[in-house]
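For reference, the structure discussed in these notes is given below.
The chains shown are only part of the set, and none of them has been moved.
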């Protein structure tokens, strides 16, 4: 992590900024997908939310579970558990001065795998498709973590 | 993202550090609110936690769900899903060299909206109050993401 200051001005850092922003926006989109499902399927987690679609007595029945909503929420949770580590480790990795081509490879593989992971999750495609793309993203992050630890190790 | 190095020494970066720390502390506070509710209402998620309030036979009954505890947990989860993207995109945004006034506007609107969002969630205020402040925070983050992508795009 020598000459880190130059690294921040580098194309690697610009690429990191771009891919991190795209994948975070993708994660935020899951909130809107959840809201869309809740409103169209009339499935709510809070009693006060039911007034958004109904004002009569039987509003309490709308506070319930729905397998499709829960699926979107699990997908969102999986994003949180994987995209947050990518962003943290990707930022530190960008500061270790990797080759631009290696960095782009890591960023593209990770971001691509997360987009496909979301499709496989929401469409309930047969396994091991989802597991595979989860694993690909995990490996990209692990590979960057390996470089951070071998370059910057200071315990 | 030219002259990024100067940006890190800027007032924008100091402002980002301040608001990011405040909103992260607010998110961490949700853990303590959950613990407070669990202890005062005697509602636990783990059998070993019940010894904190009771040592007799009927401890198993205390491992249960409670709507108020679940409400705090959903609020905490919503914070995770929104504050983490703000921190990541806000950091990158701070490095794009925005005007101090624009940056302060984004940070204040986001942090303010999340504090009000928490109040509307925990007090179960009528909709669309909570949805509104969720949306305001989302727009602040989206607006910063737009600037990052238009300034730093490198695919």
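Every chain is named by a letter (A and B) in the order it is written, and numbering of its residues begins at 1.
As a working rule, contacts are C-beta pairs under 8 Å (C-beta built on N, C-alpha and C of every residue); 3 or more make two chains touch, one makes a residue touch a chain.
In this text, all values refer to a predicted model and were calculated from it rather than measured experimentally.
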| item | value |
| --- | --- |
| Full complex, copies of the single sequence (shown: 2) | 3 |
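By definition in this document, only the chains that are shown with their structure count from here on.
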| item | value |
| --- | --- |
| Geometric centre distance via CA averages, subunit B-subunit A, whole Å | 17 |
| Touching residues (chain side subunit A, partner subunit B) in the complex | 5, 8-9, 11, 13-15, 17-18, 20-22, 24-25, 27-28, 30-31, 45-49, 51-52, 76, 80, 84, 87 |
| Of all residues in subunit B, those that touch subunit A in their complex | 1-5, 8, 71, 74, 80-82, 84-85, 88-89, 92, 95, 124-128, 130-131, 134, 138, 141-142, 145, 148-149, 152-155 |
